[in-house]
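What you see is the complex with one protein chain gone and the rest in place.
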Amino acid sequence: MGKVILEVKDLTTKYITRFKEDVYAVDHVSLKVEEGKSLGIAGESGCGKSTLALSLMGYYFPPLYYTSGDIIIDGKHISGMDPDEVRKTILGKEIAYIPQAAMNALNPTQKIINFVEDVVRAHNPSATKKDIYDMARQRFEFLGLPANVLDKYAVELSGGMKQRTVIAISVILGPKVLIADEPSSALDVTSQKMVIKMLRDLMDKGIIKAMIFITHELPLLYNVTNDIMVMYAGQIVERGSAKEAVFDPLHPYAKGLMGSIIVPEEGLRNVKLTAIPGVPPNLKHPPAGCRFAERCKFAKPECRVISVQIKEAGPGRTYRCIFSESELREAYKNG
Amino acid sequence: MIHTLQQIFHSGKFKLGFAIFTSLLAFIFIYPIFIPEAPLAILGQGTFFPPGIYVNVYDSLDTSKYIINQEGAAKRRIANKLSEDDRVAIKEYLVAAGVDESRIDITNTDELLQQWKATFDPKRSIKGFTNAKRNYYIRLNTALQSLYSTGPAIIAVNDPETNTLLESKKVTVTEYVNVNEVPTVRIFPLGTDNFGRDMLTELVAATKTSLQIGFIAGLIATLIGLTLGLLAGYIGGFVDDIINFISNLFIVIPPFVLLVLISFSIGQEQRGASTVAAVIGFTSWVWTARAVRSQVISLRNRDHVNLSKLSGHSIPHIILTDILPYIASYVIMAMILQISSGILAEASLSILGLGPKTTEVPTLGLMMNWAMIYQAQLQGNWWAYFPVLAVIALIAFSMNLMNTGLDQVFNPSLRD
Partner (left out) sequence: MFQPLEHGCTLKKGDEALKGYRKYFLNKLFWFLLTFVAAFLLNFILPRLMPGDPVAVITQKVATGMQSQAAVQAVYQQYAEQFGTNKPLHEQFLLYVTNVFKGNFGTSFSQFPRPVSEIIKASLGWTLALQFPAIIFGWIVGNLLGALAAYLKGTFDKFVMPVSIFISNLPAFGMAVILLVVFAVNLRWFPTSGGYGFDMIPSLRWDFVRSVIHHYQLPFWSIVLIMIGGQAIGMRSMAIYELNADYVKYSRFMGIKDQKIIGYVFRNAMLPQVTGLALSIGTMVGGALIAEIIFSYPGLGTTMLSGIMGQDYPLISAVTLIITLMTLFANFAIEIIYGIIDPRIKAAQSD
């Protein structure tokens, strides 16, 4: 087992709506990512995967609030830290974030270099202009981006270039963990490939030590990350290696999710496309038992009453279901 | 459709605006049923009668009398009769006669009159006072003495045979009439204007005309704006360039200036309410045209429009069935704004003396104009302009609220 870079213990965060209701979008989530590894998080939209990404940063602003749990990055506990301390010493330096629509993540009226200056100076106020420019140019060229991007405004860049620029800026301070929230969803196939290649490069060249990749496109996860975690209604329902999670899922939801993807090698003809009926529960008033029970075709009456804890199923393999491993496999075999 | 309406009426802003606006409308339509008076009938001889109940003095003489003993009635009567100028004059005399200035309080009627009684001497001549001034004080003293008399006032009738006055009635200071028993009473809830017309009746009629002007102007502006916007947005190219050029012109050249020029060129005689409305409409379509154009451009390449094109539908058919329904909400919102700005434009024109000709109907702007010309604002005749301003502001406010409400329903991102 490698060194653990990111560890999350029982993290719970909530949104407070304008009607003063609490919505627990991340509910007692625990995870570990080791050095040199990447973790994919999958789930339907609204399952809490993006909120988890925001929560992992340890920096909260309304309407998102921290409730309980612990985030440890490379041995540093960041969940109890003063927010300004987190801003200064953690954000961008220990953990960095690539937002969902990176095309809009850059201020349209600012030159890239000026934003980079602001980022660097936010952590090191004494950095000189020349040093920052030098460093940024080196980092950009190292990542295969032309240095003249620095002198441009975001509006002058193409979509793919904007995306790569955002990635380059995110890692400019050499963070240990990178969280990428659907970084490629809005791009065309060519740009998508470039982004994925760039993220892999970051890991290979050791610029970052661990990565969390969030997407609803499962084939992408299978190709990019070592492990996959499936979220449903704010909770983790399945975790395993990429191969296990995609080809041998345990939780009925994970099974359903994988059933709705097309694996190109097998061709279209042999694949039955199954959509999961129903909609995720309203997190303002989550159901008492298993949150997936309403939509699960294997559900028993007690599923709606008993809330299930995470179960181990081999090394690095967990799932959250009332049934045992063998019962599940049996059920899937019979359809 | 019903769902949309439900959503619209769910918006608090829209509901408030709608409530204000419909109450105004209801008032405009119900009021004339109860008071079917011509709005421009001249009732009062004189300008700016303050709001209140006007009791016919002649009729009240024949109404049954009630004796009521009210404490302080006499004091109030005197205080009311003693004008500000008289009080200042009394003070001046007292000071000149050697009374300590700090002891004189001209707002305290009782004390002032006592000091006057004690000090005034008609024979005494005070240094620096002209003869005319002395005579004034003597007259003032006589007037003040009659104030204290509690004897009855006598009503006399002229005997046509002997040509002498015969006493017919006495009115004592404690006599009252019941307003309900006086056969002719006139209520001016908002007083009268400079021509002696009932302000409220006039205001109701004016609100109606102004809303009509706003509506016609808004309708014309919306129709022109919609047509040009559709043409520019859908056809594009050269047509778009031309329409863009014209709307750019109308934006940079203040519509206000165009209004003034056109209205003046038309001349006073030709300017009826509908002409003014039309002129306003013709100069204010630009914003609608721009909004419609940008909406149409974003719709032009949507799938359903392309499908319609491929199916060989004609341009009018595509515009009617595939484009108009999608921009209907924008057009309605734009029209609401156009109506309220049309009402404001009429008011501005009228203040400049370029409003509708004044003999037929009142408008809010004309009422404002009359009040300004007769300087109601400088003389404290608030009832001549304030209700007008309030109605203008209420109309604009309610329409703006409705518009914001609609906007929030149709553009969810604006909800806060």
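When the chains are written out, they are named A and B in that same order, and each has its own residue count from 1.
The rule is simple: a contact is a pair of C-beta atoms (placed from the backbone, for glycine too) under 8 Å apart; a residue touches a chain by one contact, two chains touch by 3 or more.
As the structure is a computational prediction, the values presented were derived from the model and not from experiment.
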item	value
Chain not shown: contacting residue from A:S30, A:Q110 or A:S241	A:Q110
Per the touch definition above, residue among A:S170, A:Q192, A:N226 or A:T318 touching the missing chain	A:S170
Residue, one of B:F34, B:Y58 or B:F245, that touches the chain absent here	B:F245
Contact with the hidden chain (one of A:Y59, A:F140 or A:Y232)	A:Y59
Subunit A residues touching the omitted chain (full complex)	57, 59, 61, 87-88, 90-93, 96-97, 99-102, 104-111, 115, 118-119, 122-123, 133-134, 137, 147-148, 151-153, 155-156, 166, 169-170
Interface with the unshown chain - residue positions in subunit B	245, 248-249, 251-258, 260-262, 264-267, 270, 344, 347-348, 351-354, 368, 372, 377-378, 380, 382, 385, 389, 392-393, 396-397, 400, 413-414, 416
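Assume only the chains that are shown with their structure count from here on.
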item	value
Separation of subunit A from subunit B, taking each centre as the mean of its C-alpha atoms, in whole Å	63
